[in-house]
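See below for the structure under consideration.
A single protein chain has been omitted; all remaining protein chains appear in their positions.
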Amino acid sequence: MTAITLAKGVNLGLRAAMEADPKVLIMGEDVGKLGGVFRVTDGLQKDFGEDRVIDTPLAESGILGTAVGLAMRGYRPVCEIQFDGFVYPAYDQIVSQVAKFHFRSRGLVKMPIVIRIPFGGGIGAVEHHSESPEAYFAHTAGLKVVACSNPIDGYWMIQQAIASDDPIVFFEPKRRYWEKGDLDEAATPDDLFSSRVVQEGTDATVLAYGPMVKTALEAAIAAADEGTSVEVIDLRTLSPLDMTPIHASVRKTGRAVVVHEAPVTLGLGSEIAARISEECFYSLEAPVLRVGGFDTPYPPSRIEEEYLPDLDRVLDAVDRSLAY
Amino acid sequence: MTAITLAKGVNLGLRAAMEADPKVLIMGEDVGKLGGVFRVTDGLQKDFGEDRVIDTPLAESGILGTAVGLAMRGYRPVCEIQFDGFVYPAYDQIVSQVAKFHFRSRGLVKMPIVIRIPFGGGIGAVEHHSESPEAYFAHTAGLKVVACSNPIDGYWMIQQAIASDDPIVFFEPKRRYWEKGDLDEAATPDDLFSSRVVQEGTDATVLAYGPMVKTALEAAIAAADEGTSVEVIDLRTLSPLDMTPIHASVRKTGRAVVVHEAPVTLGLGSEIAARISEECFYSLEAPVLRVGGFDTPYPPSRIEEEYLPDLDRVLDAVDRSLAY
Amino acid sequence: MLTRRIDTEATALQRQGELGIWASLLGQEAAQIGSGRALRDQDFAFPTYREHAVAWCRGIDPLHLLGLFRGVDMGGWDPLADKFNLYTIVIGAQTLHATGYAMGLQRDGVIGTGDPDRDAAVIAYFGDGATSQGDVNEAFIWASVFTAPVVFFCQNNQWAISEPIERQSKIPLYQRALGFGFPGLRVDGNDVLAVYAVTQAALQRAREGSGPTFVEAYTYRMGAHTTSDDPTRYRVSEELEHWKARDPIERVKAYLTRNGVADEDYYAAIEQEAEELAVRLRKGCLELPDPSPLGIFDQVYEETTPELQIQREQFAAYLSSFEAAPGTHQGALS
Partner (left out) sequence: MLTRRIDTEATALQRQGELGIWASLLGQEAAQIGSGRALRDQDFAFPTYREHAVAWCRGIDPLHLLGLFRGVDMGGWDPLADKFNLYTIVIGAQTLHATGYAMGLQRDGVIGTGDPDRDAAVIAYFGDGATSQGDVNEAFIWASVFTAPVVFFCQNNQWAISEPIERQSKIPLYQRALGFGFPGLRVDGNDVLAVYAVTQAALQRAREGSGPTFVEAYTYRMGAHTTSDDPTRYRVSEELEHWKARDPIERVKAYLTRNGVADEDYYAAIEQEAEELAVRLRKGCLELPDPSPLGIFDQVYEETTPELQIQREQFAAYLSSFEAAPGTHQGALS
């Protein structure tokens, strides 16, 4: 067992994947010599060479477009998008090519591409560095979308994502990059596309992913002090959703709150609320409530803490749910 | 009163807007001499000149990016995206610039840009020509999103959209371009951001927009034959939503079905279902059901009629709702 | 001539409602055959939606092309095995794929070995209009910076739907390459032998590891953009007449006849072959099986998802409900 940060967890996972399969490549801006602006690819170019860890020209569409061609040639590119807000120039290649190639070719062409995106706010950054674009990808058929929330998941999930033959958008909560966890390399990881109950409870279910898992857990502790037993689920997979543990939890608690940083309107919470409302119709004692960013662009960082859901806003929603 | 097609309705609306304000420009691929592949801009370059109706180089990011600059200089560009599936190269300019400029500049810079997108399937086209990308834009704070469903709305809504000082993504149901309606130019149009009950009913509410409004109306007629009274709402505005008539209807019927061509997961239906479930919690006698495209890329056209929601699938959902 | 017959037949089929749309290659046969014949087995081609004659050179059954435009699938061939990508409709996107594939060749060590059966190259097709897309210019940058073995083959047919080449560039297109640091050249796109020679040289350069070349094949779109288009709205008939006199097929015929390589019998035999092909295509096209509605759920992912499984099951049940109780609802399930 070694204590590692999330950044290190993903770094070690990448290293393990590259060692396991010579077809795995890393591509992106500043991923080589610098090791990435968050150091997630630190040391990899040194050890695997410039042919496998590629500092690309500064153009995201170029990164994804050439990754498609490399995938056609049998490679498994792991593309880093430096910050969430810079994925949009690659949007066409992702939505019209990466997502559709398997379908277009009736499965003859696989797209084992992983798109790593450090996402979310809370680090005092300027514009375009704190976005949560996951819903755009979860709405796109042909892509799979996952988000890790802690170092251990970072380590395993990135390897599982790289091993998958489907294209995966892999979200990493950048403000949790420096938080630590104990890695046991001998453990057996959960399935990549599974959600996990990370805190059991009986009164209400809080669903979160990425950076908000920690917030949700803190809220559960605070709620416990007030006598409310909150169950917390770390979704981990955003597309497909893993509804089985969600159904079980909501049938038990009768109440659900979905939390994310992305704006509420058409965020992941809307899909989850719609599904729970339909699939657990007779179990719900309150409507599914959503806590998220407001429907504004991400604000200047001096007020990001107000903008982002925090412990209090999660508790407030739990209270409102319990009041039904 | 003159009978006009939807294509003609938008065409006349554009003409009226250009006559009313010399700052209105039209930009896009083939919008000039050809008058657009659907002839929606037919005759406008001839009458308003090449400076106001601009055949652009073949690059969607360029179209939107230069439109931003023109808007900063006081112009009101109406950008045509030739087909839904070709909007993605412009995604970055739309999401990071058009949508954010007002916020970034604390309102000092307005973005009165209209992005016209012929959308949806049903015309036997090849890949990328039948998509329904509206949810991507409705999830984007800073944009407004509307969809017309008939020639009369096409005529008025495009003028209202151009008159708006906010950026608007304007969806036109391409398979309805040739359907007719009677235009009364002296009438007073409804507010752009309002939804409209287009068929009154008491047993269930069907919410639709764009191409599906006609389908929903046909379903309502078929349902009436079976003794079920279906209320149909044409949403018209997708972002913001106009919840008032929706609340009123659902409180009356207790049942709601949302219909669109876009894939169900994280489509507009998910947001509407989440909102209705929360805001009409005690009125709902059945969960909000969603009828949409499946979570696959748009299929080859020989099976698009199976893929797209039709009268029968809407009725099926109404029946399922009534069965609760 | 065979490819032109395919084209005529496809256009006819579209007119009869059997194809949704068809993008004719009329006038561009020399550019396509010349470049297509310069490819070796191990080379890989990335077409747009108009490279029917290149497909022919790659051994793709033209029936597959009809299938795509008919809407039974998105191209029925195996792009990896046939080393001919599926048609790319989003303008310019394939130039980056081609460059990435070329970077894969580099990593596989199959360029610059000197073994003619091993060294491989990639060719990316695109039109004059496509040169305005960001993606195409990014592909130039990538290819240049990484010295990727790719030939950028631009068929400048003078038009992007209704927009003349002046809307995309003020200077000859082949000069674009100079700004990116690799050679660009223009060839008479209606001269099949010249196209062959130039493409062959560019491919060889790529295979040797000397990097990309931009080839501008100067030609003309003699037909409409697609069967949905009406070019009389935007171009004058004199222009077409001018180019008709330069018809690539007439030119190669004249050349072959003049040099005694081909005689009347030869042409008669080809006409015959073309006719048989046309008959086969027409018949084959009408017989193409429609795809199964349930099949689409299985092709989205390599490993399907619970959502899709549920949707598939529900849809299967829904479809069979019609068989069980026909006429329950008014609408016809088409």
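Labels for the chains are A, B and C, by order of writing; each one numbers its residues from 1.
Simple rule for what comes next: contacts are C-beta pairs under 8 Å (C-beta built on N, C-alpha and C of every residue); 3 or more make two chains touch, one makes a residue touch a chain.
All figures in this text were calculated on a predicted structure; none of them were measured in a lab.
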item: Omitted chain's touching partners, listed by label; value: A, B, C
item: Candidates C:V54, C:I161, C:A177 or C:V252 - the one touching the absent chain; value: C:A177
item: Given C:A12, C:I141, C:L185 or C:L294, the one touching the chain that is not displayed; value: C:I141
item: Positions on chain C where the hidden chain makes contact; value: 131-135, 137-138, 141, 144-145, 166-171, 175-181
item: Touching residues on chain A - with respect to the absent chain; value: 29-30, 32-35, 37, 55-59, 61-62, 85-86, 88-89, 123-129, 218-219, 222, 225, 264-265, 294-297, 299-307, 310-313, 315-316
item: Contact set of chain B toward the excluded chain (per top definition); value: 25, 51, 56-57, 59, 61-62, 64-75, 89, 92-93, 96-97, 102-110, 141-142, 144, 164-166, 193, 239-243
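Operating definition for what follows: only the chains that are shown with their structure count from here on.
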item: Relative to chain C, chain with the most remote C-alpha centre; value: A
item: Chain nearest the global centroid, as defined over all protein CA atoms shown; value: B
item: Chain centre separation (chain A, chain B; CA means) in Å; value: 31
item: Interchain centroid distance [CA atoms averaged], chain A/chain C, Å; value: 38
item: Two or more partner chains touched - positions in chain B; value: 61, 85, 88-89, 127-128, 265, 294-297
item: Shared-contact residues (touching 2 or more other chains) in chain C; value: 73-74, 90, 134-135, 296, 299-300, 305, 307-308
